[in-house]
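See structure below.
The complex is shown incomplete by one protein chain, all other protein chains being positioned as in the whole.
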Amino acid sequence: MNPALSQQLRNLAGLGLGLVAFMFYAVYFSPTQGWVFFFQLTVNGIILGSIYALIALGYSMVYGILKLLNFAHGDVYMIGSFIGFGVLTLLGGPLSPAIPVALLVLCMFVVAMLGSGFLGLAIERFAYRPLRDAPRIAPLISALGVAFFLENSALLLFGSQYRNYDGYDLISYNGIHIGGDSGVFIQYLGVIVIVGAVLLMLALLGLVRWTRLGKAMRAVSFDREGAAMMGIDPDRVIAATFFIGSALAGAAGVMFGLLFSQIYYLIGFLAGLKGFTAAVVGGIGSIPGAMLGGLLVGLIESWAKGYLNGNVSDLVVFGILIGVMLVRPSGLLGTPALQKV
Amino acid sequence: MRKYVVAALAAAGVAALATAAFGSTSSQSRTSAAASPATASVTCGKTRTIGLAAPITGPAAAIGNQQVRWAKYYVKRWNAQKANKNKQIKVVPGDTQLGVDTAFAVKVAKSFASNSKLLGVVGPAGSQEVVASTSSYKGGGLGFVSGSATRTTLTDGHTDGNRRGFFFRTVPNDGAQAPVVANWMTQKLKWKRVYIIDDQETYSQGLADGVQKILAARGVKVTRDSISQTDSDFSSKIAKIPSNTQGIYIPWQLAPQAQGFGQQLQGAGKGHIKLFGSDGLFAPGVWKIAGSYDSAFPYNPKDPIVTSYIKAHKGNGEFFGLPSYVAAQVVVGAVTKACADGKATRAEVRKDIAKTKLKTTILGFPLSFAASGEMRAPATFGVFQIQKNGSFSRIG
Partner (left out) sequence: MPENAPPTPEPTPPGMQIGVDTWVEQADERRQRRTGVGGRISHLWELLPPAGKLAFLTPAIIVPFLPFMNEANLFNYGVFILIYALLALGLNVVVGFAGLLDLGYVAFFGFGAYIYSFLSGTHHEKGHVYTHHWSAQYSILLAVLICALLGLFLGSSSRRLLGDYLAIVTLFFGQAFVIFTNTTDPYGLTNGSNGLANVDPLNFRAFGQTLTISSVKGYYWFLLGCVVVVLIVLWCIAESRTGRAWKASREDPLAAEMMGMPVNRLKIMAFSFGAAIAGLAGSVFAAAQTGAFPQNFSTQVLILIYAVVILGGTGSLTGMIVGAVAIIVSNQVLDSTSPPNNARVIFYVALIAGIVLTLKPSWRRIAVALVGTAVFGLAVHAIVDAVWSRGTAGQVTSGGFLTGVIRHFVLLPTNPGRLAVYGYLLMIVLIVVLVQLKGWWRVVAYVPTLYLTAFVWENLLIQNPAVTRYVLFGALLIAVMTIRPQGLFGTAKVEIV
């Protein structure tokens, strides 16, 4: 068996064992509530995790291909969220939509994804392409510059006040009960988020697996110079990667707005940090890893919020992840970096 | 050759620094050579300058800009009056970036202190900013009137340092609000099971502690939890709240967060639990979960000043900034009084601030200061309830 693969399988097995152990602990020994509570938190975690996973994908894809930490990614997500809000407002707002709600939501997603996609292209063109051969740390700083620029442009353009999607008013306060009225409850909004995220991820997997572009992306990520010699234009592939990653972030931004209502010019920072964490935990550069990592971060956050009092969830998330990093430095599904001599 | 390049670079750098430093305050540095602005007597002329320290950028910008707009609104009204044609007020804003780094508040304080034209200051916003920048304001002899720093220990003269005679606030401290809230919960609403969630900020923790103490003493079952101001997903916190809880006390500062919390509460099927907010959440049109309670100053939303402000700002009351309007009123009044003889010192302005007496304010009560810098007694709180149309109506 391929050693990298068996390592990944072992990681997954370890993770699964850990989760099951935690589940039993939570259900039988936790001072609060029981099964229902646990699964309610899990559902919440999956919803949150889908958003993180979409953000993490952008990080991971860019890293896989350029070995670059795109710190401006969180802000692309923020802009996507604002674009979605703009579409919502233009088409009548949450209380009196001018077109059918399903169509409106679709419009928001499409426009936000396109808008953030093009933003990603522009960022790549201006901030990263000139630095292709620079020392590793230079694009990092230019990414910070982009983050500053985007955040404060948003402050100039959209103002300092919060904007409200009012997603519940737009769609519904209702949801699905599983296991009776006192059972686990999933809002329709949550369903939309999960289904949307899964569809987007499947589309991405299909694209990477079966299309020419996907093949080119994998080739460039494996060996950029080699790919260039085979007639692939790395610049175009990189631009496409940025477009796709940013579009996913834009979709995540709209989901965030629908689900949690209030958006603000600084929401990108924390979300970016969580997405980045998710990407690293899953094994940065690996697409399934980013999805798994996102889900995991969402779950841990949700559980920490539910089982622990006080505002310590971020501390717990980071603490656990440092632990993961120290035990498995290349993440759950990443391939250990081979050192070439 | 290289030496010359280095020398040229060094010279350019130093020149840039020097021009920046001198250029930015060319007029001030001249006077500072003569006498320190702390004690200097300023010729008032037709335009007097005051400082306005508030978080214009950073995570607290949403509430900081409300303060800026309200304070500037007062100055705009003042300047527009015919009688004040020769008593114009100029505002120098300072961005303290609350939530990013208190060092910015100190920088602003230092700039204000050495701006020799500046006679008094509105702000800063956060209690920790007040603590951090007190020594700079005191060093410059400036009086500063905050519209939102509510930590009780700011005025006790020792815990956070002594700033008597310099620091004043036009907002009641946390100690005044907690009993009103607790009384309403136990006496009017007869709540037995209450959930308290603070947002980890000084303001919020102070209020939550105060209310929790009183409720617990009266035998109410209280559960305590926290969120942070950057949180937007409350679903897991909500899952934890038992369905038979009667009320949730949320002494937060960000009304949009309360709105999101209320919506998610409803979305999780727990909409029957009532919310109880604090004055930080008094934001009609932003927080609009019908049936919720809120404790705030006994504002009169029909006051012509308030209605004309709302009209000028696209329907947003931005009530968080109201105390800053009054703070501006206090500072402008004191500066004008000190300037009556054409000259003023900062010490005079401070004395006049301390002696301020306003018969009515838009906060809903008359205002005068005690020696500690707190407002005198009638600073009571009212209790409001949110109506179906999103308006707040006073119920006690």
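Letters A and B mark the chains in the order given here, with residues in each chain numbered from 1 onward.
Methods note: a contact is a pair of C-beta atoms (placed from the backbone, for glycine too) under 8 Å apart; a residue touches a chain by one contact, two chains touch by 3 or more.
Keep in mind it's a predicted model, so treat the numbers as computed, not measured.
Peer 1: In the complete assembly, which of B:Ile56, B:Val306, B:Ala327 or B:Ile362 touches the absent chain?
Peer 2: Spelled out, the listed residue whose C-beta touches the missing chain is B:Ile56.
Peer 1: Touching the hidden chain in the complete assembly: which of B:Asn79, B:Asn183, B:Gln200 or B:Ser368 does that?
Peer 2: Only one listed residue reaches the unshown chain, and that is B:Gln200.
Peer 1: Looking at B:Ala40, B:Val92 or B:Ile214, which residue reaches the missing chain?
Peer 2: B:Val92
Peer 1: Mind pulling the chain B residues that touch the left-out chain?
Peer 2: 2-3, 5-6, 8-14, 16-18, 20-25, 28-29, 32, 56-57, 92-95, 98-103, 106-108, 110-115, 127-128, 131-132, 134-135, 139, 151, 153, 158-161, 200-202, 205
Peer 1: Hey, which chain A residues sit against the chain that's not shown?
Peer 2: 63, 69, 122, 125-127, 130-131, 133-135, 137-142, 144-153, 155-157, 269, 273, 276-277, 280, 284, 310-312, 314-315, 318-319, 321-322, 325-326, 329-330, 337, 339, 341
FYI, only the chains that are shown with their structure count from here on.
Peer 1: From the C-alpha centre of chain A to that of chain B, how far is it in Å?
Peer 2: Measuring from centre to centre gives 36 Å for this pair.
Peer 1: Considering the complex alone, what residue numbers of chain A touch chain B?
Peer 2: Residues of chain A touching chain B: 32, 37, 40-41, 44-45, 47-48, 152, 155, 159-162, 164, 166, 168-169, 173, 175, 185, 187, 189, 256, 259-262, 264, 266-267, 270, 301-303, 305-306, 309-311, 314.
Peer 1: Spell out the part of chain B that touches chain A in their complex, as residue ranges.
Peer 2: Residue positions touching the partner: 56-57, 59, 61-62, 64-65, 200, 224-228, 230-233, 235-237, 239-240, 254, 256-257, 259-260, 263-264, 266-269, 271, 286, 316.
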